[in-house]
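Certain chains of the assembly are absent from this excerpt, and the rest are unmoved.
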Amino acid sequence: MKMIHVLFLFALVSFTSHASVNDFCVADLKGPDSPSGYQCKPPNTVTVDDFVFSGFVAGNTTNTFNAALTSAFVTDFPGVNGLGVSVARLDIAKGGSIPMHTHPAATELLIMVEGQITAGFMTPTALYTKTLKPGDIMVFPQGQLHFQVNSGNGKATAFLAFSSANPGAQLLDLLLFGNTLPSDLVAQTTFLDVAQVKKVKARFGGRG
Amino acid sequence: MKMIHVLFLFALVSFTSHASVNDFCVADLKGPDSPSGYQCKPPNTVTVDDFVFSGFVAGNTTNTFNAALTSAFVTDFPGVNGLGVSVARLDIAKGGSIPMHTHPAATELLIMVEGQITAGFMTPTALYTKTLKPGDIMVFPQGQLHFQVNSGNGKATAFLAFSSANPGAQLLDLLLFGNTLPSDLVAQTTFLDVAQVKKVKARFGGRG
Amino acid sequence: MKMIHVLFLFALVSFTSHASVNDFCVADLKGPDSPSGYQCKPPNTVTVDDFVFSGFVAGNTTNTFNAALTSAFVTDFPGVNGLGVSVARLDIAKGGSIPMHTHPAATELLIMVEGQITAGFMTPTALYTKTLKPGDIMVFPQGQLHFQVNSGNGKATAFLAFSSANPGAQLLDLLLFGNTLPSDLVAQTTFLDVAQVKKVKARFGGRG
């Protein structure tokens, strides 16, 4: 009987020694990043808490956008490293919006939870826009410029799913107006008036 | 002025003629599937409704599992074709559960919305289990056997995000007990008793 | 001797029957597209001309942008289907520019051929800009908003390489000002003034 147990353990080892290596790769956020994600924590130091994110709650919307994004991306949630998916929570106060932005190379799915959001994305030849209520989902294909506006009478909440563990969020205003790109160059490459460029730059911290 | 307009249109055509081809590929569900997904609908027939899914509401939980899965996978929601992400809604009545299952090659992220769920996944050498409440997220890495049990006092709701446009859902009971695999073969390859196999087969429609 | 020849042909068939299937997949542009690209033309109808693109010459720059993009993307050049790379030629007259744009999910490499171009891309926290001359190359990572301005005294030419057979080109002005998205919604989601939005819309054909 004991012999069988020992042999069984032997079999167990031969079957399982590699099983934990590739099935997941919890990020070691202290180590370097790579094109495929962060290095893996040693499997024996991984606990269930690496696979659980807490604090997926409403962010503070008292800001310029009257909106908040609470992200569970790989840098917040190391368990999603290398797995090609992450989520975020979007809260928009009445009158607020998530202005035009892109997620380079990540698709976004928006699940309406509360309130009403008018959202859309544009291609050079088409506009896809819709007013969404709880029970609705909208997909914004990878890399498309899109926006979300609270078009209801109260606050709005949505959950977002991304096809990347680290989708980022590139707000157009920060790209155009939040740095030192000279105002006349911004104007030339956007067809906006220089005065307009300077005005919005003042709001988003840009100079030049 | 008109000349400029014509020239502008010329520029517009030269810049945009290909833009709508690869940025998205809405599934033509009447056509054949391929390893990378369904064929694309002609871009000029695509409307915003291809990118919006309605009916992401609680399913009927009056069934064997006291649970319901409402999916927005590519076959329900052609706009996610080829984009590597999809979502589903999980409703579990008090006492119910989503029994042991896998999504072959898709990672699942569970966002708690209401109630309390005890969930977990297992590797050959470790068990990762947690009781989750609203504000919690748990990730089940690709291909791992996992379960979700309503461990609270009322109904529970969660939203699921998957790293695939078509993650499927392979319920272990259906795989083992829902077909004509002979009971003694099931017993031999699971170490269950034949009597137990036959008993559960009766529940899940299996024969043999 | 003849016997050996026959046997040799037999061997040749057994070794080569599948070789032409996966090594390339020339697009059948009359068939449907899919997430991985177009269907393949039957290998026996493929000729060298499927792998050669002619007409990679200067485009007409007499237009709104004083610039022209001549593309050899999959819809122009079926031989690159499924191969993850394509090229384009950029000609910018004196004073012209390629305004702000993105290629969703494709990286761009710019090789300077003639003249001088000032180019750059922006992230939310950084600006990367450089004045380029022949002998210089600049890379614009996937999905980043970028621009190219002729900053020299004559015309400028560059060759572009993309990490996609179909990178598209999303000009920001067309996205924001070339469709029916209401001007107040554009203003709200860009922090531009409504009057400015309407002014640029007039130039790019937008209404509303």
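Per-chain numbering from 1; labels A, B and C assigned in written order.
In this section, a residue touches a chain if its C-beta (ideal position, glycine included) is under 8 Å from a C-beta of that chain, and two chains touch if they have at least 3 such contacts.
Fair warning: this is a prediction, and the values are worked out from it, not measured in the lab.
With respect to copy number, the whole complex recorded in this structure file holds 6 identical protein chains, 3 of which are shown.
Methods note: only the chains that are shown with their structure count from here on.
Under the stated contact rule, the graph of chain-to-chain touches is complete, every pair of chains being in contact. After Cα superposition, the angle needed to carry chain B onto chain C is 120 degrees, rounded to a multiple of 5. Interface note: chain A and chain C, two copies of one sequence, contact each other through mostly matching residue numbers (shared numbers exceed half of all numbers used). Measuring from the averaged C-alpha position of chain A to that of chain B gives a distance of 20 Å. The distance from the centre of chain B to the centre of chain C, with each centre set as the mean of the Cα atoms, comes to 34 Å. Rounded to a whole number, the gap between the C-alpha centres of chain A and chain C is 26 angstrom. Counting partner chains per residue, chain C shows two or more touched chains at residues 104, 169-171, 174, 178.
By the touch criterion given at the top, residues 12, 15-16, 19-20, 23-24, 46-49, 51-57, 72, 77, 79-80, 83-87, 107, 109, 111-113, 120-121, 123-126, 128-130, 132, 135-144, 159, 161-163 of chain B touch chain A in their complex. Interface residues of chain A, counted against chain C in their complex, comprise 97-100, 102-105, 118, 120, 122-127, 129, 141-145, 147, 149, 169-181, 185, 188-193, 196, 199-200, 203-204.
Of all the residues in chain C, the ones that touch chain B in their complex are 32-36, 59-60, 62-65, 67-71, 73-76, 104, 164-171, 174, 178, 205.
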